[in-house]
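First the structure, which I've put down as structure tokens, then a few questions once you've had a look.
Of the protein chains in this complex, all but one are displayed in their positions.
Letters are used for the chains, namely A and B, taken in the order the chains are written, and counting of residues starts over at 1 for each.
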Amino acid sequence: MLNLFTDPNLQWILLGSILLGISTGVIGTFAYLRKQSLIGDTLAHAALPGICIAFMLTEVKSVGLFMIGAIVAGMIATVGISWITRFSRIKQDAAMGIVLSVFFGLGIVLLTQIQHSSYGNQSGLDKFLFGQAASMTSKDVYTMTSVAIVLIVVCALLFKEFKLISFDPGYARGLGFSVATLEQLLLWLVTIAVVVGIQAVGVVLVAALLITPAVSARYWTDRLGVMTVLSGLFGALSGAIGTWVSAGTAQLPTGPLSVLTATAVFVGSVLFGPRRGVIAKLLRRSSAKREWAAENAKQAGARVNASAKERGVSA
Amino acid sequence: MVANNSGFAPLTVTNITVAYQKKPVVRNVSFEATEGELIGIIGPNGAGKSTLIKAILGLQPSLSGETLVYGQPYKLQRKLVGYVPQRESVDWDFPTNALDVVMMGRYGRLGLFRRPGAKEKAIGMECLEKVGMADFASRQISQLSGGQQQRVFLARALAQDATLYFMDEPFAGVDAATEKAIIQLLNELKRQGKTVLVVHHDLATVEQYFDSVMLLNGELIAYGPTASTFTEENLQKAYGGRLTFIQSRGSVDEPALIAGRG
Partner (left out) sequence: MKRRLPSSIKRFIMTLLFLVVPVTAVVSGCGAGSGAFKDEGKLHITTTIGMISDVAKEVGGDRVEVIGLMGPGVDPHLYKASQGDIAKLEDAKIILYGGLHLEGKMTEIFEKMGKKKPVVPVTKNILESSLRETGDGTHDPHVWFNVRLWMSATETIRDTLIENDPAHEAGYRERAEAYLAKLEELDRYAREQIALIPEQGRVMVTAHDAFGYFGDAYDIQVVGLQGISTAAEYGSKDVTALRDMLVERKIKAVFVESSVPKKSIEAVIEGAKKLGHEVKIGGELFSDAMGQDGTPEGTYIGMVRHNVDTIVKALS
């Protein structure tokens, strides 16, 4: 397994998966705390029409172009979600559902159009949606590195702003922060992470990469800074282990394995988290019971002694 | 910080109207606050008290109205205004501790990009001291009781070092000790020359706590010094006859809500 570090393809896949895990882990923390966990799923589905339109306009099948199309579509989708929640009575979850279905429906119509016309060479459009971590090259690693750097830098610079608008957006507005702009920026960062993630694990699974590491991290700390870092770490770990396992056996797709690893980390966190974990709670409960029983016994003993003293007898 | 030697009132509100779905909830409310006073805003449920405050602070869109703080539009004077919202407005399971929340009060002065440092931490601890929560500085906020959470919110507003404060039901659901601590703090603020507007629900304590009082029920029923404004007549107007006055030892006609929804 040492060849994981020397084999060029495996190196790229490993680095790419790790960088992706860091990106989605870090930005996923904020999405989770703002109760926008399923935004990843929404954006991934919303990307489809963007990809189709990019292809229809340029008739070129290039990953870079697809990503631009997907990002633009994703950004439009986030603006759409914000508008719907702001200017109607519809809540966040319904707004996301609406945007997801409308965009994805449009995308399928466009995709079928492309399939049925003679653009030639139109396969690969829906492959883009299924993701293929195994075919990462050095170009992909550069892309993932830039995305990871941008995300980390922005989150570090605007850490207190993101913390504030996630905790108490009303108060933030009162302080004079432009909450709408910050929220939109956050969503756009999520969009970028999602579009890059689609290439590795596909549309359906990228939501998992956003949510699972963040939720796992919550079980280990009560401090936002630590949680964000931990979430990035868990994401990176999932990517690394996913790559490692799929490198050993044929016909095991790398992306889905990373997601499975993230889930395993989550299960471990739920069980073993120091304060909120199931086992910790059980231990606390049983030790509390024991203490209570001991306390009771002591008091009972004290009462016996006291009454014995009253009667001038020894207990 | 802009000092008030210009003679302007700390807060001048003109004709605020707020509507939810075309139904006006706050109608043409205008008033001017006097500096250095504790002002109570009272009225029945659904009277629009919280809505009024949110509209003044720009957190709720309004159909009309203008807010001046010390003679300048509110938007230019944000640094002078502190806000303590209702406790339910926040998810208390957020990963942060009490000190962290209090330091958020300084974010407005830090501006974009700058990180809170030792100075902000010191101010935060000082404010926690003032509300008696210094020992709880590193406590996770989900582990705080209702009264403690309220005090953290208060400390956060103090950290803003504002001159005009708005508080939305700060005494709701807190124990007697916390209530006492809060009113002591408010009086301290008053002594410093600051002005505090408080949405309040307990009619029994109005006379004791507030210098001026505003009676609100969609419209402004009455506004003025407590002694002359907090009268049975005005209260009946505000509460629409759902009040019954009972005699009590000492003060005359202490009002209480006996029957009906209030």
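The criterion applied here is as follows: a residue touches a chain if its C-beta (ideal position, glycine included) is under 8 Å from a C-beta of that chain, and two chains touch if they have at least 3 such contacts.
Nothing here was measured: the structure is a model prediction, and the numbers come from that model.
Asks: What are the shown chains that the left-out chain touches?
Replies: A
Asks: Considering the whole complex, which of A:Leu252, A:Leu271, A:Ala288 or A:Ala308 touches the chain not shown?
Replies: A:Leu252
Asks: Take the complete complex as the reference. Which residues in chain A touch the chain that isn't displayed?
Replies: Contact residues on chain A toward the absent chain are 7-10, 12-13, 61, 63, 112, 115-124, 126-128, 130, 132-138, 243, 246-254, 257.
Methods note: only the chains that are shown with their structure count from here on.
Asks: Between chain A and chain B, tell me the centre distance in angstrom, where each centre is the average of that chain's C-alpha atoms.
Replies: For chain A versus chain B, the centre distance works out to 38 Å.
Asks: Quick one: which bits of chain A touch chain B in the complex? Just the residue numbers, please.
Replies: 33, 157-161, 163-164, 166-168, 170-177, 218, 221-224, 227
Asks: Quick one: in the complex, what on chain B touches chain A?
Replies: Listed in rising order, the residues of chain B that touch chain A are 54, 57-59, 78-79, 81, 83, 85, 89-91, 94-97, 100-101, 104, 107-108, 110, 112-113, 115-116, 140, 156, 160.
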